[in-house]
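Missing here is one protein chain; the remaining ones are kept as they sit in the complex.
Right, chain A next:
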Amino acid sequence: MSLLTIENLSIATSQTTLVSGVNLTIAPGERVGLIGESGSGKSLTAMAATGLLAPGITAKGSVILGDTQVIGASERKLNTLRGRVAAFVFQEPLTALDPLMRVDRQIAEPIQRHAPHRLSRDAVHAAVLKLMHDVALPDPERIARAYPHEISGGQRQRIAIAMALACEPQLLIADEPTTALDVTTQAEILALLDRLVRERNMALLFISHDLPVVATIVDRVVVLRHGEIVEAGPIASVFGAPQHDYTKSLVSAAHAFDAALGGTP
């Protein structure tokens, strides 16, 4: 049984159609990349998967997350799914953290909410430190007491990942998680996500416009353009023998970039 099944999903405002006819399934433990340029509907599709569309934007079709139909479900029902079944990591780590809340409280929030019974302060603190350790944050005791503006971008993104992991989701949705980071940090975060997904046996939906980044972490890609899927398949076949013109141009652009670097990393 698959974890996320999207069938014939269309997303529209009152004026325009943003996404149409999207089909996507993710099995437990599977890693899928969602690729496309800005405005192609990647993030909207991911938001629709957890029922997080902004007011005024409506989704039609079928989205089954876990065993619940997301479209038309009540907020209360969705709240039990969110975090536990699927969790998000966002693009911009600075806005993904509450600027006025210390880091340890932000990580503690999802832990406390999803705990079956009330946790003691020490238990919460231990759980927070364990998560911070899992995402390889240096000096967790000090960072736990810091505000988001006091730590680096890479550290903030690790905190955001720790928050997403707090409820032990079966599916991690990463929306351009490395785009706002410099190249070195980007590689570190990718390696971290790769390790965490493997260790925790999570499924991953990785959203990006950056082909080389996606290629290193997912098994299967779905290419989106103007709100429609133009190509989908295993990473090797899509990148090795792209069928659609748009995918071809993306792949050749990535090759041209590699060539410009002279083949050296």
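By definition in this document, a residue touches a chain if its C-beta (ideal position, glycine included) is under 8 Å from a C-beta of that chain, and two chains touch if they have at least 3 such contacts; residues count from 1.
Here, contacts and distances are computed from a predicted model.
Between the names "Putative tricarboxylic transport membrane protein", "NADH-quinone oxidoreductase subunit H", "ABC transporter permease" or "Acyl-CoA dehydrogenase family protein", the one given in UniProt for the chain missing from this structure view is "ABC transporter permease". Among A:Ile11, A:Ala160, A:Leu192 or A:Ile229, only A:Ala160 touches the chain that is left out of the view. Taking the complete complex into account, A:Asn79 is the one of A:Thr58, A:Asn79 or A:Thr216 that touches the chain left out. The residue touching the chain not shown here, chosen from A:Glu92, A:Asp134, A:Asp210 or A:Glu228, is A:Glu92. When the full complex is taken into account, the listed residue touching the unshown chain is A:Thr50, out of A:Ser10, A:Thr50, A:Gln155 or A:Thr178.
Residues 50, 52, 55-56, 75, 79-84, 86-88, 90-92, 95-101, 106, 109-110, 113-114, 147, 149, 160, 163-164, 166-167 of chain A touch the missing chain (whole complex, contact as defined above).
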